[in-house]
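Yeah, one chain of the complex is gone here, protein chain that is, but the others are all in their spots.
Let's turn to chain A:
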Amino acid sequence: MSRTPIEKPKSVYFFGTCLVDLFYPEAGVAGIELIKREGVEVIFPQAQSCCGQPAFNSGQRDKARDVARAQLDLFTKDIPVVLPSGSCAGMMFKHYPELFEGDVDYNKACALANRVYELSDFLLNVLKIKLTDKGEPMRVTWHGSCHSQREMGVRSQPKDLINQLENVELVELKRETECCGFGGTFAVRQPEISAAMVSDKADDVEATQAQKLVSGDCGCMMNITGHLDYRKSDVQGLHLAEFLWERTNDPR
């Protein structure tokens, strides 16, 4: 149940997300470049900040709504809003209508929700992107975030994109669909359970003998690579957009 495919648009909005903004801006840049290369204009409203999910999931509904409301007037043209995160996309797509139920901005919230796309789904199903691999042979594995799978219906799309790369061997995790233990503030509210989960995920990653762990959500990635680095693993983590861009762009 991925989003309804639409015709290729002339332009799109890009919602970078706060984690990408602060910690992984290269992932955002790569996502933008991939869209631009397909001949689509990318608009980046500078007034954007965060989708509001951290507060929404922490029992702070009012504060989540304040922050979400600040986004509603920034993406008003009837064009897709693309996010390099299944989790933040899920927040807008699934939870904005619920968060603004009975609110004066309900219609605006729904209008935005209906135009939200997760990046890999957008690249594959809307832009119908065809990738030409220019990189060295490499083995990678993939971690799909819970919200991209279960809120945005993004399951095979990222792997279909990776599999377009000729020189890349994708080795799937044994428990690919299982949560990595991030869960936003869960990681600090229940640190021991989170630690057990991320440790199991890292074991699974290492067992694939992949050189890189590719993920579509920077929350999961910060968690898993944070732990991989902690245990001094050789596996390097990076966002799908960055990985795809690295392997397919013409070296400058």
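Everything below uses one rule, namely that a contact is a pair of C-beta atoms (placed from the backbone, for glycine too) under 8 Å apart; a residue touches a chain by one contact, two chains touch by 3 or more; residues count from 1.
Note that in this section contacts and distances are computed from a predicted model.
Entry comment: the absent subunit's protein name, as recorded by UniProt, is "4Fe-4S ferredoxin", drawn from "succinate dehydrogenase", "Putrescine transport system permease protein", "Glycolate oxidase FAD binding subunit" or "4Fe-4S ferredoxin". Which of A:C88, A:L112 or A:C179 touches the hidden chain is settled by the complete complex: it is A:C179. Residue A:N223 is the one among A:Q157, A:N223 or A:T248 that touches the chain missing from this view. Counting the whole complex, the residues of chain A in touch with the unshown chain are 14, 16, 18, 20-26, 28-29, 32, 41-50, 52, 54-64, 66-67, 69-70, 98, 146-147, 150-151, 177-179, 181-200, 222-223, 226-227, 229-230.
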